[in-house]
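Here is the structure we will look at.
Every protein chain of the complex appears in place save one, which is left out.
Order of writing sets the chain letters: A, B and C. Residues in each chain are counted from 1.
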Amino acid sequence: MSLLTVSNVTKSFGALRALRGVSFDVHRGEVLGLAGPNGSGKSTLFNVLTKIPVGPDSGRVVLDGVDLSGLRPHQIVRQGLARIFQTETDFGALTVIQNVLVALPRGIGRDVRLYALNLLEDFGLADQADRPASEIGVFDRKKLMIATAMACAPRVLLLDEPAAGLSKPEVGAMAKLIKQINRQDVAIVVIEHVMPLLLDVSERLVVLDFGEVLAEGLPGEVVRDPKVIEAYLGSEAQAHA
Amino acid sequence: MDFADGALSAFRAVFASGLVLSSLYVMIAAGLALVWSTLGIFNFAHGAIMVIGAYVAWTVSIDLGLGQVAGLVAALAASALIGVAVNRLLVQPFLAQPNIILITVMTTLSGAFFLENSALLIWGPRIKQLEKIVDGNVFLAGTAISGHEAVIIVVAPLMMLALWAFLRFSWTGKAIRAVAQNREFAELSGIRPERMYAIAFAISAALAGFAGVMLGAIRFITPTLGADPLIKAMIVVILGGLGSIPGTILGAYLVGFGEAVSTYFLGAYWTQAMMFFVFILILVIRPNGLMGRE
Amino acid sequence: MTRTLVFPALFFGALALLPLMTDDSYVRHIAIIALLYAVVVSGWNITLGFGGVFNFAHLALFAIAAYATGILTKTYDWPSWTGIPVGIGASVIAALVVCLPVLRLRGIYVILVTFGFGQLCFQFVLNQRELTGGNFGFVRIPPLKLFDYSFRSDGGIGYYYVALLLLLITVVLIHRFVHSPFGWRVMALRENEPYAVARGIALARVRLSTFAFSAIFPGAAGAVYAQYVRSASPDMFGFSFLTIALSMLLLGGVGTIWGPIVGALVFSVFSELMTPLGPGRYLVTAVVIVAILRFFPKGLSGIPEAWQTWRKRAHAGRDVAPQP
Partner (left out) sequence: MFINKGLRRSVTGLAAVLAFAVPVAAQDKTVVLGVLGAFAGPFAADAVEGYNGAALAAKEINAAGGIDGFMFEVEKFDTKEMTPDAVLSAVERLKATDNLGAIVTPFGSLSGFEMDYVAEIGVPYMVAANSNQYRSIITEDPEFYKNTWSLAPSYDAYQTELPKVVNQMIESGSFAPENKTYAIIGSDNPYSMPIYEGLKKAMDADGWEMTFDDVVPPVEINDWRVMLSKIRENPPAVIINTEASSSNAAAFMNQFMEDPTDSLLFIQYAPSVPEFVDLTKENSTGVLYNMLGGPISAKVSDRTKEIGEKYAAEYGYDSSIYGYICYEMVYLYADLLKEVGDPSDYDAINATLAETDKEMVHGRVKFDPETHLSIQGDGYLPIQFYQIWEGDRVTIYPPVYATGDSRTPPWMAN
């Protein structure tokens, strides 16, 4: 059953058409991989879905039966669509636990601190709860960003390159983490250039190229699709030119 | 008949008045716009530099009696020098800071206070005045204006044109724009950013000094002479929009003619408040100005 | 927990005892004004320091509160104790109005629009001469009176304690703010706006609340100021007033609870001592501001931190020295 329905979403920046009628579904409880060469519009897609900074030019985004077009960015988050950014982002002046606390919705229960500590425990950050976020390590900051997204109680989580800049063991830990989150009935859309991770966690794969859906299906099949190979090779060729 | 005649003469007066005011604003805003549009820095000391220019011209041309040309040259040199100092002391040391915008507002405001009160200490509180460049009156659309103002009307747009051509066609102008757009890339191309900043500030300040000399002949020179023009220039530059010399010209003529028209229809009484209201309105509706890019 | 209370207790205790040590009215006057400035600047610190919004309308709020208090208690005969609530009300309403355009703007434009708001208020005060006294100012505002006690009696000692009480309340409120989810949201927006919004923080609502909260302090201080000096003047909308307050904030340190307070107190005394320099004191002030920005970006409140780093380094040096 479809939890998030993206239909015919377009976005242009001046003459550049970054997204040209993108449509796909995210099913309840699945991990959907989002692949495509650089500049194919993956991050732009996350931006317009969450309206940070602005929504799509046209097209519809429906989350669990609710049309997101009339909602403001923070309301979309509260509706259950949370994201992480490509680079480690945090509120550096706040402590680790405060980073989580500001993201918690109202009515989470009486002891919010305990709730937040439990959440941090899941990410192995509980022992650093009272340190300023700017002082913890890179991997921890990445995990903190995901933890704060989880604090928003999302039903769909958008992960933009969670493994970027991580060491090999850390990539493995990240894959575990993603699966662990997925087990809590949170659907995940993940953009990733680290292919082993993407293939490891994804149940389905969507490939974007020039702002359009190029292919969609099981990961093993999609990566063997000649169109996809050509798209990647083309961008490689361009990069080397 | 009587009405038509009156309306016509009123229209002419509004036109003449608007043209004089606009040209003054073009001249005052030119330097401010240069630094704002190329380097993204709002120099609150611009008005004070204008004042110093006027005083220096007064000292040289009237107090020492060396004549108008010497006065103008001295004023341009002194204000350019102050511009370089403003850049060196109040802008350069802070460029690396993340909240550079707020910091330069603070430092240039401090610079303005420093210059204004230095002027008070050096030249005293009594008002002074410069000689007009040309004597006599000129009729513009049937309304008399002084010859000096006629010179301003002609010189101001030429000044902007020259500024625009300089930024557009000269190597230095291009280099300044390159630094503004991408400092690292400019540096790779062999441009020295500090130098470009210094040149931009020197030109901007010299323009302020020139405006001060022109204004000093039709207004009293006091240490606070620059405050009101600075605010007007601010409105002009904002109206024109970031990164746009033609926008600044448009802004100046809009403000000048707007002021003249508003004085005629609303009366002088409400015109000042009106200008701030419109200023805020435009900022909210089009934060990047009328001609500004996204 | 108790240790953190030592400094505030000493600070307020010493200030509470000050009138017992001297009854010199000059010292008292400077102290009252310094305390009121500390309240105003602490309030400014909420939008500028904790919120990261370049709000240049803050001193206009102070002036608006002073005028509102003066006009209602003098022209409309409201009892003088309504001064503080009136001042707070006027200031908060004005803050919400100025915040609306700010919601759409960034950077320098925020400075310009908030500064323009102050100028607009200034023009209004000049234009509405019948109501405001025009450019000569509004005079003979009734002094604060509670029951039968006029705060003007006993050398104005009452005003001193009112100002001190205001500052105490200010410290308590800001302390609670800094340690509340609301305060964290405000700081989160300052740290990274898109990220904050992506974590469900309602930008408009939080920002409006920030402005309203920060306006309480100039509102209360403006009212007490008007009732103490018994006058409001359009100069309160001017550049120099703004610059003084900003110098205090920068001197003390932006974004800390005690920085603005220390800054206000130190700067008040400093500026009073410089009076004999005449216009030269503006030269000194200007140099001091630039020097602080250059060499102590965190202001006076950054000095303990710098001291600790220095001491650590010194200690490390000593530990290292005896080794072969």
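Observations, loosely collected:
The criterion applied here is as follows: contacts are C-beta pairs under 8 Å (C-beta built on N, C-alpha and C of every residue); 3 or more make two chains touch, one makes a residue touch a chain.
What you see is a predicted model; the values in this text were computed from it and never measured.
The absent chain, not drawn in this view, touches the displayed chains B, C throughout the complex. For the chain missing from the display, the contacting residue among B:A16, B:I82, B:V237 or B:A252 is B:A16, taking the whole complex into account. The chain not shown here is touched by just one of B:Q68, B:Q129 or B:T172, and that residue is B:Q129. Among C:A16, C:V178, C:M274 or C:V288, only C:M274 touches the chain that is left out of the view.
Among C:A9, C:V97 or C:V139, the one in contact with the hidden chain is C:V139. For subunit B, the list of residues touching the undisplayed chain reads 6, 9-10, 12-14, 16-17, 20-21, 24, 117, 120, 124-129, 137, 143-146, 218-220, 222-224, 228, 259-260, 263-264, 267-269, 271-273. The chain not displayed touches subunit C at residues 18, 21-22, 24-27, 29-30, 33, 123, 126-127, 129, 133-140, 225, 229-233, 235-236, 238, 240-241, 244, 269, 272-280, 282.
Assume only the chains that are shown with their structure count from here on.
Note on connectivity: the fewest chain-to-chain touch steps from subunit B to subunit C number 1. For the criterion of most C-beta pairs in contact, the winning chain pair is B-C.
Of all chains present, the one whose mean CA position sits nearest the global mean of protein CA atoms is C. For the pair subunit B and subunit C, the distance between C-alpha centroids works out to 33 Å. Averaging Cα coordinates per chain places subunit A and subunit C 42 Å apart.
For this pair, subunit A with subunit B, the centres built from the Cα atoms lie 49 Å apart. Every residue of subunit A that touches subunit C in the complex is listed here, in rising order: 50, 52-53, 72-75, 77-78, 82-83, 85, 89-94, 98-99, 101-103, 105, 148-149, 151-152. Of all residues in subunit C, only 54, 101, 104-109, 111-113, 116-117, 119-120, 123-124, 127, 239-240, 243, 246, 250, 278-280, 282-283, 285-287, 289-290, 293-294, 297 touch subunit B in the complex they form. By the touch criterion stated above, subunit B contacts subunit C in their complex at residues 42, 89-90, 93-94, 97, 101-103, 105-107, 109-111, 113-114, 116-118, 120-121, 227, 231, 234, 238, 269-270, 272-273, 276-277, 279-280, 283-284, 287.
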